[in-house]
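For reference, the structure is listed below as C-alpha coordinates.
Yeah, one chain of the complex is gone here, protein chain that is, but the others are all in their spots.
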Amino acid sequence: MGEFLQTMIGGLTLGAQYALMALGFSLAFGILRVINFAHGAFYVVGGYLAYWITNEVGLPYVLGVIVAVLGTAAIGYVFELFIIERRIDDHLATIVMTLGASLIGGAAMLSLFGAQAVQFEGGLTGTFRLGGVFVPHARVMIIVVAGLAIAAVYLLLYKTQVGNALRALTDDREMAVAMGMRPKVLFPMAFAIATGLAGLTGALVTPQFSLAPFVGEHVLMISFLAVILGGLGSLPGAVIASVLVGLVEAFVGTYVGGSWAPLILFTGILVLLVVRPSGLLGHRTIIDA
Amino acid sequence: MAESLLTIEGLCVRYGGIEAVRSLDMEVATGETVVIVGANGAGKSSVMNAVMGMVPSVEGRMTFDGRDVTSMPTADRAKLGIRISPEGRRVFANLTIEENILAGGYTMGAKDREASVAWLFDTFPLLSKRRTARAGTLSGGQQQLVAIARALTARPKLLLLDEPFLGLSPVAIGDTSAAISVVQAQGMAVLISEQMARPALKLASRGYVLRAGALRRSGDVAEIRELALSEDYL
Partner (left out) sequence: MPKNSAPSTTSTKRSAVRRRGQHVLLVPGITLVLVALGFFVPKLTADPFLISFVPTVLITMLASMHVWLLLRVNLLSFASPPFMAVGGYVLALVAMNVTSNAIVLIVACLVVPAVLAIPLGLVLLRLRGTYFALVTFVLAQVVVLIVVIAEGPLGGSSGLSGIPPATLGATQFAAGGELVRFSVIVALVGMGLAATVSIVWRRHFAALEENEPLAASLGLQPWRYKTYAFISAAGVAGLAGLILINQLGNAHPDSFAPLSAVNHVAASVIGGPSFLGPALGALILAWLVHVFASQAQYSQLLLGVALILVTLFAKRGLTGLVVDAAKLLTRAISRPGSPDAEGIEPRSAEGDTTTRVHTTLTRRESVTTGDVVLSVDALSKRFGGVAAVNGVSLELREGDILGVIGPNGAGKTTLINMISGAMVPSGGRVTLAGKTVTGSSPQMMSRHGIARSYQQTSVFSSATVRENLRRAQAFSKRWVTDEELDELLRETGLDARLDDIAGDLPYGLQKLLGLLLPLATRPAVLLLDEPAAGLEVSERGRIDQLVEWAAVRGSAVLLVEHDMDLVRRICPRLLVMDTGKELAHGTPEVVLTNPDVITAYLGVADDEELADIADLIEPSVLAEPAAGTHREEEIHRG
(Lines give C-alpha, C1' and ligand atoms only; values in the text may rest on other atoms or scores of the structure.)
Protein backbone atom coordinates (compact mmCIF):
# COMPACT_ATOMS: atom_id res chain seq x y z
CA MET A 1 0.00 0.00 0.00
CA GLY A 2 2.81 2.37 0.95
CA GLU A 3 4.60 1.50 -2.23
CA PHE A 4 1.44 2.08 -4.24
CA LEU A 5 0.89 5.48 -2.64
CA GLN A 6 4.50 6.47 -3.16
CA THR A 7 4.30 5.44 -6.80
CA MET A 8 1.06 7.33 -7.20
CA ILE A 9 2.49 10.54 -5.79
CA GLY A 10 5.70 10.06 -7.77
CA GLY A 11 3.69 9.53 -10.95
CA LEU A 12 1.52 12.57 -10.37
CA THR A 13 4.48 14.87 -9.71
CA LEU A 14 6.22 13.49 -12.77
CA GLY A 15 3.02 13.96 -14.74
CA ALA A 16 2.75 17.57 -13.59
CA GLN A 17 6.31 18.22 -14.78
CA TYR A 18 5.52 16.59 -18.07
CA ALA A 19 2.39 18.68 -18.42
CA LEU A 20 4.50 21.79 -17.95
CA MET A 21 7.02 20.49 -20.49
CA ALA A 22 4.33 19.76 -23.07
CA LEU A 23 2.28 22.91 -22.45
CA GLY A 24 4.19 25.28 -24.72
CA PHE A 25 4.49 22.64 -27.39
CA SER A 26 0.78 21.94 -27.50
CA LEU A 27 0.01 25.68 -27.44
CA ALA A 28 2.16 26.26 -30.54
CA PHE A 29 0.62 23.23 -32.18
CA GLY A 30 -2.95 24.04 -31.21
CA ILE A 31 -2.86 27.68 -32.31
CA LEU A 32 -0.25 27.96 -35.05
CA ARG A 33 -0.42 24.33 -36.24
CA VAL A 34 3.36 24.33 -36.00
CA ILE A 35 5.15 21.24 -34.73
CA ASN A 36 7.93 22.95 -32.90
CA PHE A 37 10.91 20.61 -33.04
CA ALA A 38 12.89 23.37 -31.36
CA HIS A 39 10.74 23.10 -28.23
CA GLY A 40 13.40 21.02 -26.49
CA ALA A 41 16.06 23.52 -27.54
CA PHE A 42 14.09 26.38 -25.99
CA TYR A 43 13.82 24.33 -22.81
CA VAL A 44 17.60 23.93 -22.77
CA VAL A 45 18.22 27.59 -23.55
CA GLY A 46 15.88 28.53 -20.70
CA GLY A 47 17.78 26.24 -18.38
CA TYR A 48 21.14 27.71 -19.35
CA LEU A 49 19.90 31.30 -19.09
CA ALA A 50 18.72 30.66 -15.53
CA TYR A 51 21.95 28.81 -14.76
CA TRP A 52 24.04 31.65 -16.11
CA ILE A 53 22.20 34.33 -14.13
CA THR A 54 22.18 32.27 -10.93
CA ASN A 55 25.50 30.45 -10.90
CA GLU A 56 27.77 32.60 -13.05
CA VAL A 57 26.44 36.14 -12.62
CA GLY A 58 25.41 35.37 -9.07
CA LEU A 59 21.96 36.92 -9.02
CA PRO A 60 19.00 35.34 -7.24
CA TYR A 61 17.37 32.27 -8.78
CA VAL A 62 14.04 34.07 -9.20
CA LEU A 63 15.72 36.60 -11.43
CA GLY A 64 17.29 33.77 -13.40
CA VAL A 65 13.86 32.27 -14.02
CA ILE A 66 12.49 35.62 -15.18
CA VAL A 67 15.40 36.18 -17.56
CA ALA A 68 14.96 32.65 -18.91
CA VAL A 69 11.28 33.26 -19.63
CA LEU A 70 11.81 36.65 -21.25
CA GLY A 71 14.86 35.56 -23.22
CA THR A 72 13.26 32.46 -24.73
CA ALA A 73 10.05 34.38 -25.41
CA ALA A 74 11.99 37.08 -27.27
CA ILE A 75 13.85 34.52 -29.40
CA GLY A 76 10.58 32.75 -30.14
CA TYR A 77 8.91 36.02 -31.13
CA VAL A 78 11.63 36.94 -33.60
CA PHE A 79 11.84 33.40 -34.98
CA GLU A 80 8.10 33.25 -35.65
CA LEU A 81 7.84 36.72 -37.12
CA PHE A 82 10.76 36.51 -39.53
CA ILE A 83 10.98 32.82 -40.35
CA ILE A 84 7.99 30.64 -39.45
CA GLU A 85 5.39 33.20 -40.52
CA ARG A 86 6.71 33.17 -44.08
CA ARG A 87 5.87 29.50 -44.54
CA ILE A 88 3.15 29.11 -41.94
CA ASP A 89 0.86 27.05 -44.20
CA ASP A 90 3.48 24.48 -45.19
CA HIS A 91 3.67 21.95 -42.35
CA LEU A 92 6.72 20.13 -43.66
CA ALA A 93 8.55 23.43 -44.12
CA THR A 94 7.80 24.56 -40.55
CA ILE A 95 9.01 21.22 -39.21
CA VAL A 96 12.28 21.50 -41.12
CA MET A 97 12.81 25.11 -40.05
CA THR A 98 12.18 24.37 -36.38
CA LEU A 99 14.61 21.46 -36.72
CA GLY A 100 17.13 23.99 -38.01
CA ALA A 101 16.40 26.25 -35.06
CA SER A 102 16.88 23.34 -32.67
CA LEU A 103 20.28 22.57 -34.20
CA ILE A 104 21.29 26.22 -33.89
CA GLY A 105 20.10 26.43 -30.28
CA GLY A 106 21.95 23.25 -29.35
CA ALA A 107 25.12 24.43 -31.11
CA ALA A 108 24.97 27.78 -29.35
CA MET A 109 24.69 26.18 -25.91
CA LEU A 110 27.44 23.74 -26.84
CA SER A 111 29.88 26.47 -27.74
CA LEU A 112 28.94 28.66 -24.76
CA PHE A 113 28.77 26.06 -22.00
CA GLY A 114 30.46 22.93 -23.39
CA ALA A 115 29.14 19.43 -23.93
CA GLN A 116 29.37 18.33 -20.30
CA ALA A 117 26.39 18.61 -17.99
CA VAL A 118 26.73 21.58 -15.67
CA GLN A 119 26.01 21.54 -11.96
CA PHE A 120 22.96 23.77 -11.73
CA GLU A 121 22.26 24.51 -8.12
CA GLY A 122 19.31 26.70 -7.68
CA GLY A 123 15.80 26.88 -6.48
CA LEU A 124 14.43 25.24 -3.44
CA THR A 125 16.07 22.55 -1.39
CA GLY A 126 14.74 20.33 1.36
CA THR A 127 11.84 17.92 1.54
CA PHE A 128 8.73 17.37 3.57
CA ARG A 129 6.61 14.37 4.45
CA LEU A 130 3.23 13.66 2.96
CA GLY A 131 1.47 10.55 4.26
CA GLY A 132 4.71 8.69 4.81
CA VAL A 133 6.19 9.87 1.52
CA PHE A 134 9.11 12.29 1.21
CA VAL A 135 8.44 15.06 -1.26
CA PRO A 136 11.13 17.58 -2.21
CA HIS A 137 10.07 21.21 -1.97
CA ALA A 138 11.27 21.88 -5.51
CA ARG A 139 8.88 19.24 -6.81
CA VAL A 140 6.00 20.89 -5.06
CA MET A 141 6.97 24.21 -6.53
CA ILE A 142 7.04 22.69 -10.01
CA ILE A 143 3.60 21.21 -9.48
CA VAL A 144 2.26 24.55 -8.28
CA VAL A 145 3.82 26.40 -11.21
CA ALA A 146 2.54 23.76 -13.64
CA GLY A 147 -0.97 24.21 -12.28
CA LEU A 148 -0.70 27.99 -12.48
CA ALA A 149 0.74 27.93 -16.00
CA ILE A 150 -1.96 25.59 -17.26
CA ALA A 151 -4.63 27.76 -15.67
CA ALA A 152 -3.06 30.90 -17.13
CA VAL A 153 -2.91 29.45 -20.63
CA TYR A 154 -6.47 28.24 -20.31
CA LEU A 155 -7.68 31.64 -19.12
CA LEU A 156 -5.73 33.37 -21.85
CA LEU A 157 -7.21 31.21 -24.59
CA TYR A 158 -10.77 30.97 -23.37
CA LYS A 159 -11.41 34.07 -21.26
CA THR A 160 -9.61 36.93 -23.00
CA GLN A 161 -10.22 38.75 -26.24
CA VAL A 162 -6.70 37.93 -27.41
CA GLY A 163 -7.24 34.23 -26.81
CA ASN A 164 -10.54 34.41 -28.61
CA ALA A 165 -8.77 36.07 -31.52
CA LEU A 166 -6.04 33.43 -31.53
CA ARG A 167 -8.56 30.63 -31.71
CA ALA A 168 -10.47 32.48 -34.42
CA LEU A 169 -7.26 32.81 -36.43
CA THR A 170 -6.69 29.08 -36.11
CA ASP A 171 -10.19 28.36 -37.40
CA ASP A 172 -10.24 30.70 -40.40
CA ARG A 173 -7.32 33.01 -40.79
CA GLU A 174 -8.78 35.07 -43.62
CA MET A 175 -12.07 35.74 -41.85
CA ALA A 176 -10.25 36.61 -38.65
CA VAL A 177 -8.22 39.19 -40.54
CA ALA A 178 -11.47 40.59 -41.94
CA MET A 179 -12.54 41.15 -38.31
CA GLY A 180 -9.48 43.35 -37.84
CA MET A 181 -7.19 40.74 -36.26
CA ARG A 182 -3.54 40.90 -37.23
CA PRO A 183 -1.81 37.51 -37.42
CA LYS A 184 1.56 39.19 -37.77
CA VAL A 185 1.06 40.58 -34.28
CA LEU A 186 -0.85 37.75 -32.65
CA PHE A 187 0.99 34.70 -33.98
CA PRO A 188 4.50 35.79 -32.98
CA MET A 189 3.02 36.64 -29.59
CA ALA A 190 1.44 33.19 -29.23
CA PHE A 191 4.67 31.54 -30.30
CA ALA A 192 6.60 33.71 -27.84
CA ILE A 193 4.29 32.56 -25.05
CA ALA A 194 4.87 28.95 -26.11
CA THR A 195 8.66 29.27 -26.19
CA GLY A 196 8.60 31.35 -23.00
CA LEU A 197 6.80 28.45 -21.33
CA ALA A 198 9.53 26.13 -22.61
CA GLY A 199 12.12 28.49 -21.10
CA LEU A 200 10.22 28.62 -17.82
CA THR A 201 10.09 24.85 -17.71
CA GLY A 202 13.80 24.64 -18.42
CA ALA A 203 14.63 27.11 -15.65
CA LEU A 204 12.48 25.24 -13.14
CA VAL A 205 13.10 21.63 -14.08
CA THR A 206 16.77 21.45 -15.10
CA PRO A 207 18.02 21.94 -11.52
CA GLN A 208 16.02 18.81 -10.66
CA PHE A 209 17.01 16.68 -13.63
CA SER A 210 20.18 17.68 -15.45
CA LEU A 211 21.40 20.45 -17.71
CA ALA A 212 23.37 19.66 -20.83
CA PRO A 213 22.94 20.83 -24.44
CA PHE A 214 21.04 17.72 -25.44
CA VAL A 215 18.59 17.14 -22.59
CA GLY A 216 15.86 18.74 -24.72
CA GLU A 217 15.30 15.51 -26.60
CA HIS A 218 13.45 13.96 -23.70
CA VAL A 219 11.23 17.04 -23.39
CA LEU A 220 10.44 16.85 -27.08
CA MET A 221 9.55 13.19 -26.74
CA ILE A 222 7.20 13.85 -23.82
CA SER A 223 5.56 16.65 -25.80
CA PHE A 224 5.03 14.37 -28.78
CA LEU A 225 3.46 11.73 -26.60
CA ALA A 226 1.18 14.29 -24.98
CA VAL A 227 -0.01 15.72 -28.27
CA ILE A 228 -0.49 12.37 -30.00
CA LEU A 229 -2.26 10.82 -27.01
CA GLY A 230 -4.23 13.93 -26.12
CA GLY A 231 -5.54 14.62 -29.57
CA LEU A 232 -4.98 17.27 -32.16
CA GLY A 233 -4.75 20.71 -30.63
CA SER A 234 -6.65 19.74 -27.49
CA LEU A 235 -5.10 21.52 -24.51
CA PRO A 236 -6.95 19.54 -21.82
CA GLY A 237 -6.13 16.39 -23.77
CA ALA A 238 -2.42 17.21 -23.71
CA VAL A 239 -2.49 17.89 -19.96
CA ILE A 240 -4.32 14.67 -19.16
CA ALA A 241 -2.05 12.70 -21.47
CA SER A 242 1.03 14.17 -19.76
CA VAL A 243 -0.19 13.09 -16.34
CA LEU A 244 -1.02 9.69 -17.78
CA VAL A 245 2.50 9.35 -19.18
CA GLY A 246 3.92 10.28 -15.76
CA LEU A 247 1.73 7.70 -14.04
CA VAL A 248 2.56 4.96 -16.53
CA GLU A 249 6.25 5.71 -16.16
CA ALA A 250 6.06 5.60 -12.36
CA PHE A 251 3.98 2.44 -12.10
CA VAL A 252 5.85 0.55 -14.81
CA GLY A 253 9.12 1.67 -13.20
CA THR A 254 8.04 0.32 -9.83
CA TYR A 255 6.32 -2.86 -10.86
CA VAL A 256 7.84 -3.90 -14.20
CA GLY A 257 11.16 -2.20 -14.81
CA GLY A 258 12.12 1.31 -15.82
CA SER A 259 12.90 0.95 -19.47
CA TRP A 260 9.67 -0.81 -20.30
CA ALA A 261 7.55 2.31 -19.84
CA PRO A 262 8.27 4.00 -23.18
CA LEU A 263 7.72 0.73 -24.98
CA ILE A 264 4.36 0.26 -23.31
CA LEU A 265 3.45 3.86 -24.11
CA PHE A 266 4.38 3.49 -27.75
CA THR A 267 2.43 0.27 -28.08
CA GLY A 268 -0.42 2.13 -26.42
CA ILE A 269 -0.15 4.86 -29.04
CA LEU A 270 -0.26 2.36 -31.88
CA VAL A 271 -3.35 0.74 -30.38
CA LEU A 272 -4.95 4.14 -29.79
CA LEU A 273 -4.29 5.20 -33.36
CA VAL A 274 -6.12 2.12 -34.56
CA VAL A 275 -8.99 2.27 -32.09
CA ARG A 276 -9.49 6.00 -31.62
CA PRO A 277 -7.67 8.03 -34.25
CA SER A 278 -8.68 11.39 -32.78
CA GLY A 279 -6.71 10.85 -29.57
CA LEU A 280 -8.12 10.86 -26.06
CA LEU A 281 -9.94 14.19 -26.17
CA GLY A 282 -9.54 15.42 -29.74
CA HIS A 283 -12.63 15.73 -31.87
CA ARG A 284 -10.84 15.89 -35.19
CA THR A 285 -9.33 12.84 -36.74
CA ILE A 286 -5.60 12.74 -37.38
CA ILE A 287 -6.02 10.09 -40.01
CA ASP A 288 -7.01 10.79 -43.56
CA ALA A 289 -10.44 9.44 -44.34
CA MET B 1 -28.68 61.07 -52.84
CA ALA B 2 -27.03 61.18 -49.47
CA GLU B 3 -23.31 61.57 -49.03
CA SER B 4 -21.33 58.78 -50.66
CA LEU B 5 -19.76 56.26 -48.27
CA LEU B 6 -18.16 53.82 -50.69
CA THR B 7 -17.09 54.73 -54.21
CA ILE B 8 -15.65 52.24 -56.66
CA GLU B 9 -14.23 53.41 -59.97
CA GLY B 10 -13.01 51.15 -62.73
CA LEU B 11 -12.50 48.11 -60.51
CA CYS B 12 -10.84 45.07 -62.11
CA VAL B 13 -10.24 41.82 -60.25
CA ARG B 14 -8.27 38.94 -61.71
CA TYR B 15 -7.19 35.63 -60.39
CA GLY B 16 -6.21 32.23 -61.75
CA GLY B 17 -6.09 33.60 -65.28
CA ILE B 18 -9.72 34.71 -65.21
CA GLU B 19 -10.88 38.28 -65.16
CA ALA B 20 -13.56 38.05 -62.49
CA VAL B 21 -14.60 41.72 -62.50
CA ARG B 22 -14.15 44.19 -65.34
CA SER B 23 -14.04 47.98 -64.97
CA LEU B 24 -16.87 48.27 -62.52
CA ASP B 25 -18.18 51.58 -61.16
CA MET B 26 -20.34 51.47 -58.07
CA GLU B 27 -21.45 53.63 -55.20
CA VAL B 28 -23.02 53.14 -51.79
CA ALA B 29 -24.29 56.12 -49.82
CA THR B 30 -24.35 56.43 -46.06
CA GLY B 31 -27.21 54.46 -44.57
CA GLU B 32 -28.26 53.09 -47.94
CA THR B 33 -28.91 49.46 -48.86
CA VAL B 34 -27.62 48.42 -52.26
CA VAL B 35 -27.90 45.00 -53.82
CA ILE B 36 -25.69 43.33 -56.42
CA VAL B 37 -27.55 40.58 -58.22
CA GLY B 38 -26.35 38.17 -60.83
CA ALA B 39 -26.00 34.49 -61.59
CA ASN B 40 -23.25 32.24 -60.29
CA GLY B 41 -19.85 33.27 -61.51
CA ALA B 42 -21.00 36.80 -62.32
CA GLY B 43 -18.29 38.24 -60.09
CA LYS B 44 -20.46 39.30 -57.14
CA SER B 45 -18.26 37.70 -54.52
CA SER B 46 -15.15 39.12 -56.16
CA VAL B 47 -16.58 42.62 -55.72
CA MET B 48 -17.37 41.96 -52.07
CA ASN B 49 -13.94 40.49 -51.40
CA ALA B 50 -12.29 43.40 -53.19
CA VAL B 51 -14.16 45.88 -50.99
CA MET B 52 -13.03 43.99 -47.89
CA GLY B 53 -9.51 43.74 -49.31
CA MET B 54 -9.50 39.96 -49.35
CA VAL B 55 -8.57 39.88 -53.03
CA PRO B 56 -6.30 42.49 -54.52
CA SER B 57 -7.97 44.85 -56.96
CA VAL B 58 -5.82 44.88 -60.05
CA GLU B 59 -7.01 48.21 -61.35
CA GLY B 60 -9.31 50.96 -60.23
CA ARG B 61 -9.83 53.16 -57.23
CA MET B 62 -11.83 52.65 -54.10
CA THR B 63 -12.65 55.29 -51.50
CA PHE B 64 -14.40 54.64 -48.23
CA ASP B 65 -15.60 57.33 -45.86
CA GLY B 66 -13.49 59.92 -47.66
CA ARG B 67 -10.29 57.87 -47.61
CA ASP B 68 -8.55 56.07 -50.43
CA VAL B 69 -8.59 52.40 -49.43
CA THR B 70 -7.51 50.94 -52.78
CA SER B 71 -4.37 49.31 -51.45
CA MET B 72 -5.23 49.24 -47.75
CA PRO B 73 -4.75 45.90 -45.93
CA THR B 74 -7.86 44.00 -44.85
CA ALA B 75 -7.41 44.50 -41.14
CA ASP B 76 -7.12 48.27 -41.58
CA ARG B 77 -10.34 48.35 -43.59
CA ALA B 78 -12.00 46.44 -40.78
CA LYS B 79 -10.78 49.06 -38.37
CA LEU B 80 -12.25 51.82 -40.57
CA GLY B 81 -15.67 50.22 -40.21
CA ILE B 82 -16.20 47.66 -42.97
CA ARG B 83 -17.37 44.18 -42.00
CA ILE B 84 -18.30 41.17 -44.08
CA SER B 85 -20.59 38.22 -43.67
CA PRO B 86 -18.89 36.06 -46.28
CA GLU B 87 -20.21 33.63 -48.83
CA GLY B 88 -20.63 30.25 -47.21
CA ARG B 89 -20.90 31.97 -43.80
CA ARG B 90 -17.48 30.81 -42.57
CA VAL B 91 -18.28 31.06 -38.88
CA PHE B 92 -15.44 30.11 -36.54
CA ALA B 93 -16.60 26.52 -36.18
CA ASN B 94 -14.74 25.69 -32.97
CA LEU B 95 -15.82 28.85 -31.18
CA THR B 96 -19.16 29.19 -29.43
CA ILE B 97 -21.82 31.54 -30.74
CA GLU B 98 -20.89 34.06 -28.08
CA GLU B 99 -17.18 33.81 -28.89
CA ASN B 100 -17.93 34.31 -32.57
CA ILE B 101 -19.83 37.48 -31.82
CA LEU B 102 -17.08 38.65 -29.48
CA ALA B 103 -14.51 37.97 -32.19
CA GLY B 104 -16.39 40.37 -34.45
CA GLY B 105 -15.75 43.14 -31.92
CA TYR B 106 -12.03 42.56 -31.74
CA THR B 107 -11.18 46.15 -32.65
CA MET B 108 -13.47 47.68 -29.99
CA GLY B 109 -12.91 48.58 -26.38
CA ALA B 110 -14.14 46.04 -23.83
CA LYS B 111 -17.05 48.18 -22.66
CA ASP B 112 -18.43 48.92 -26.13
CA ARG B 113 -18.01 45.29 -27.05
CA GLU B 114 -19.97 44.06 -24.07
CA ALA B 115 -22.73 46.54 -24.82
CA SER B 116 -22.78 45.48 -28.43
CA VAL B 117 -22.97 41.80 -27.56
CA ALA B 118 -25.79 42.46 -25.12
CA TRP B 119 -27.67 44.35 -27.81
CA LEU B 120 -27.17 41.54 -30.34
CA PHE B 121 -28.39 38.87 -27.96
CA ASP B 122 -31.35 41.09 -27.24
CA THR B 123 -32.09 41.48 -30.93
CA PHE B 124 -31.53 37.82 -31.82
CA PRO B 125 -33.01 35.77 -28.99
CA LEU B 126 -32.44 32.66 -31.11
CA LEU B 127 -28.69 33.15 -30.70
CA SER B 128 -28.97 34.08 -27.05
CA LYS B 129 -30.63 30.77 -26.27
CA ARG B 130 -27.73 28.78 -27.67
CA ARG B 131 -24.88 31.14 -26.89
CA THR B 132 -22.54 28.41 -25.62
CA ALA B 133 -23.11 26.07 -28.58
CA ARG B 134 -20.16 25.51 -30.91
CA ALA B 135 -20.93 27.33 -34.14
CA GLY B 136 -19.92 24.34 -36.24
CA THR B 137 -22.83 22.33 -34.84
CA LEU B 138 -25.49 24.83 -35.92
CA SER B 139 -27.81 24.60 -38.92
CA GLY B 140 -27.14 26.69 -42.00
CA GLY B 141 -29.74 29.30 -41.11
CA GLN B 142 -28.40 29.65 -37.57
CA GLN B 143 -24.86 29.93 -38.89
CA GLN B 144 -25.98 32.71 -41.21
CA LEU B 145 -27.39 34.63 -38.26
CA VAL B 146 -24.13 34.11 -36.38
CA ALA B 147 -22.17 35.39 -39.38
CA ILE B 148 -24.34 38.50 -39.60
CA ALA B 149 -24.25 39.10 -35.85
CA ARG B 150 -20.47 38.66 -35.87
CA ALA B 151 -20.21 41.30 -38.59
CA LEU B 152 -22.44 43.63 -36.57
CA THR B 153 -20.64 43.56 -33.22
CA ALA B 154 -18.29 46.38 -34.17
CA ARG B 155 -21.23 48.45 -35.49
CA PRO B 156 -19.65 48.93 -38.91
CA LYS B 157 -20.45 51.85 -41.18
CA LEU B 158 -20.71 49.45 -44.10
CA LEU B 159 -21.92 45.88 -43.83
CA LEU B 160 -21.12 43.52 -46.69
CA LEU B 161 -23.47 40.55 -46.99
CA ASP B 162 -22.17 38.04 -49.51
CA GLU B 163 -24.92 35.61 -50.55
CA PRO B 164 -26.74 35.74 -47.21
CA PHE B 165 -29.54 33.47 -48.49
CA LEU B 166 -27.27 30.83 -49.98
CA GLY B 167 -28.48 27.34 -49.22
CA LEU B 168 -31.17 28.49 -46.80
CA SER B 169 -34.73 27.26 -46.47
CA PRO B 170 -37.56 29.79 -47.04
CA VAL B 171 -38.07 30.11 -43.29
CA ALA B 172 -34.39 30.79 -42.72
CA ILE B 173 -34.45 33.33 -45.56
CA GLY B 174 -37.26 35.08 -43.72
CA ASP B 175 -35.24 35.12 -40.47
CA THR B 176 -32.19 36.43 -42.27
CA SER B 177 -34.20 39.14 -44.01
CA ALA B 178 -35.59 40.20 -40.65
CA ALA B 179 -32.07 40.42 -39.27
CA ILE B 180 -31.02 42.61 -42.18
CA SER B 181 -33.96 44.92 -41.54
CA VAL B 182 -32.68 45.35 -37.99
CA VAL B 183 -29.33 46.45 -39.41
CA GLN B 184 -30.97 48.97 -41.69
CA ALA B 185 -32.89 50.40 -38.79
CA GLN B 186 -29.54 51.11 -37.13
CA GLY B 187 -28.64 53.37 -40.02
CA MET B 188 -25.79 51.25 -41.34
CA ALA B 189 -25.09 51.08 -45.04
CA VAL B 190 -25.52 47.56 -46.42
CA LEU B 191 -24.15 46.07 -49.63
CA ILE B 192 -25.77 42.74 -50.41
CA SER B 193 -24.62 40.41 -53.14
CA GLU B 194 -27.24 37.83 -53.91
CA GLN B 195 -28.24 35.43 -56.59
CA MET B 196 -31.69 35.16 -55.10
CA ALA B 197 -32.71 38.56 -56.34
CA ARG B 198 -36.25 38.89 -55.10
CA PRO B 199 -35.81 38.83 -51.33
CA ALA B 200 -32.64 40.89 -51.75
CA LEU B 201 -34.39 43.51 -53.89
CA LYS B 202 -37.11 43.80 -51.29
CA LEU B 203 -34.50 44.99 -48.80
CA ALA B 204 -32.65 47.39 -51.05
CA SER B 205 -33.24 50.80 -52.55
CA ARG B 206 -30.87 50.49 -55.47
CA GLY B 207 -29.36 47.60 -57.35
CA TYR B 208 -26.65 46.57 -59.76
CA VAL B 209 -26.92 43.59 -62.09
CA LEU B 210 -23.66 41.83 -62.91
CA ARG B 211 -23.06 39.33 -65.62
CA ALA B 212 -19.72 37.71 -66.38
CA GLY B 213 -17.82 40.27 -64.37
CA ALA B 214 -19.31 43.31 -66.07
CA LEU B 215 -22.07 45.66 -65.06
CA ARG B 216 -25.19 44.87 -67.00
CA ARG B 217 -27.47 47.51 -65.61
CA SER B 218 -28.09 49.49 -62.49
CA GLY B 219 -30.78 51.66 -61.03
CA ASP B 220 -33.69 51.78 -58.63
CA VAL B 221 -34.96 48.51 -57.35
CA ALA B 222 -38.24 49.13 -59.11
CA GLU B 223 -36.50 49.52 -62.46
CA ILE B 224 -34.55 46.35 -62.00
CA ARG B 225 -37.58 44.40 -60.95
CA GLU B 226 -39.49 45.46 -64.00
CA LEU B 227 -36.89 44.03 -66.29
CA ALA B 228 -36.93 40.32 -66.65
CA LEU B 229 -34.40 39.22 -64.10
CA SER B 230 -34.86 35.58 -64.73
CA GLU B 231 -33.26 35.80 -68.13
CA ASP B 232 -29.99 36.49 -66.41
CA TYR B 233 -30.23 33.22 -64.58
CA LEU B 234 -32.20 30.52 -66.25
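Per-chain residue numbering starts at 1, and chain names A and B are given in the order in which the chains are listed.
The working rule: a contact is a pair of C-beta atoms (placed from the backbone, for glycine too) under 8 Å apart; a residue touches a chain by one contact, two chains touch by 3 or more.
What you see is a predicted model, and the numbers here were worked out from it, not measured in a lab.
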item	value
Touching the absent chain when the full complex is considered, from A:12, A:59, A:99 or A:156	A:99
Among B:33, B:57 or B:142, the residue in touch with the chain that has been omitted	B:142
Missing-chain contacts mapped onto chain B	14, 16-20, 22, 39-41, 43, 87-88, 93, 136-140, 142-143, 163, 165-170, 173, 195-200, 212-214, 216-217, 225, 227-231, 233-234
Absent-chain interface as seen on chain A, which is shown	35, 83, 86-87, 91-93, 95-97, 99-108, 110-111, 214, 217, 220-221, 224-225, 227-228, 257, 259-260, 262-263, 266, 269-270, 273-274, 277, 286-289
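Here is the rule we go by: only the chains that are shown with their structure count from here on.
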item	value
In the complex, chain B residues that touch chain A	52-54, 74-75, 78-79, 83-84, 86, 90, 92-95, 99-100, 102-104, 106-107, 110, 113, 150, 154
Residues on chain A engaged by chain B in the complex (per definition of touch)	161, 164-165, 167-168, 170-172, 174-182
